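Each chain you see keeps its place in the complex, though not every chain is here.
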Amino acid sequence: MFFKFKEHNIFYDIKGKGKPFIILNGIMMSTKSWEVFVNSFSNNNMFIRVDFIDQGQSDKALITYDQDTQAELVKALLDYLTLDKVSVVGISYGGEVALHFAVNYPERLDRLVLFNTTAKTSAWLKDIGEGWIITSRTLDPMAYYYQTIPVIYSPHFYQKRLDWMRRREETLKPTFSNPVFLKAMERLTRSSESHDLLNRINEIVAPTLIVTAEEDYLTPTPEQKVLKDLIPNSFIVSLPKTGHASMYETPLIFASLVLGFINTKDTEYNI
Amino acid sequence: MFFKFKEHNIFYDIKGKGKPFIILNGIMMSTKSWEVFVNSFSNNNMFIRVDFIDQGQSDKALITYDQDTQAELVKALLDYLTLDKVSVVGISYGGEVALHFAVNYPERLDRLVLFNTTAKTSAWLKDIGEGWIITSRTLDPMAYYYQTIPVIYSPHFYQKRLDWMRRREETLKPTFSNPVFLKAMERLTRSSESHDLLNRINEIVAPTLIVTAEEDYLTPTPEQKVLKDLIPNSFIVSLPKTGHASMYETPLIFASLVLGFINTKDTEYNI
């Protein structure tokens, strides 16, 4: 299904009934990336997915945008669906948009779950993004693959699931030589360059779960300890031997953390 | 409510309806220790608690027992309740009993969640237990308090909740000078001395969540990585800045992990 946001057709999907939550995609992901989770996520919840501008089935960008724009898109979707309040789950790029949503529309947020997320795009991460952009311009799919993919997965997973990685390589090749996709990736990358909420995330009041992966080399654990230190009502959990693509490396734990944190009745325990 | 097990009156409690799970107490705990969790745990589940032999409202031991006996007690309770299969959550001593249950009665186990648990009582841990026993014989409540309690909590929590610790000290004093309680503690401690399932936990087929706390000084993280390495279908999650008493130090995360792992519909994700 589609709704309009600033002239763009934005694709979204809803499955199941119950306490609603929306999941926000990582930069290279789309609503389709969550297909294997639909059965669990829609079992007792209203599970909402959305493709950001420049992602999946949503329109390519007609405007210049940043992560505040994407957060506004999420808010517009809630308005469109007449949902007062939802829990928000984000991973990486999606976690960053979730932070912008949390500080810009606090009244619309129930609980917040952040996987592999940083409070600020550091100079280091910006330069890694710059590398993605420069390599994308070669239109060489393998150059782009090697630049972006291995570092997303933990060495453990890459080794253990090498066949799967090789099949993924084959699947991604046509996409990674498609200039329309690569230009969208460039804009998405640029849209996160100005991300810096270090001075605002202390305003977040929603119960917040931060999930860090111990072999995440793009948004490493120290970045996520910053989130824990700055967000008042936050909790942190760490995943050993897991990399940046935590949802694929350890899907059962990903799903358990999301559903457990969002659905547990009490958030306060008077021990 | 009570049922009979090998001539003992065993206290148990059931709250709520839905997928059943039973929680097994740490050595100094009882059914009462979980009171603050009842609202969340019984919300969509049948939540079962039980006092082991020598714990809480159950009878003091009439027999010599070990953790296999306590696991048999759990199985007897399921028979009594005509429950075919349950998920089992255990912490510390309770996690060890859960392991004995898992290897002895695999057909009765759905999913397994282990907090702060070890596969074997090491010489080191045995000597710490020996210290508890020797100190208990002084009948000096403060000696027993200082011997057993500070090391259970992380320094962070102890410092942050110092008032709570001080009140707890007051509450525990009468208990810690009660020879009946201290003798029961001695038997409970002794019952875990022979615990060694290193060669059997590879038989466990249930999906298993292992939760380790990074400032747990009684069952430290390396012990729990052993569980992860040996139990085939197991997953591990780590709690930064948390100690051995994880259920009190970070109750929302404790509850989220339990409910998330037990209730998530799919355990397999064909990514």
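Some notes on this structure:
Lettered A and B in written order, each chain numbered from 1.
Just so it is clear, a residue touches a chain if its C-beta (ideal position, glycine included) is under 8 Å from a C-beta of that chain, and two chains touch if they have at least 3 such contacts.
Every value quoted in this text rests on a predicted model; they were computed, and no experiment measured them.
In this structure file the homo-oligomer totals 4 copies of one chain sequence, with 2 depicted.
Just so we're on the same page, only the chains that are shown with their structure count from here on.
Averaged C-alpha coordinates put the centre of subunit A at 36 Å from the centre of subunit B.
Of all the residues in subunit A, the ones that touch subunit B in their complex are 36-37, 39-40, 43-44, 164, 207, 209, 214, 225, 228, 235-241, 248, 250-253, 255-261, 263-271.
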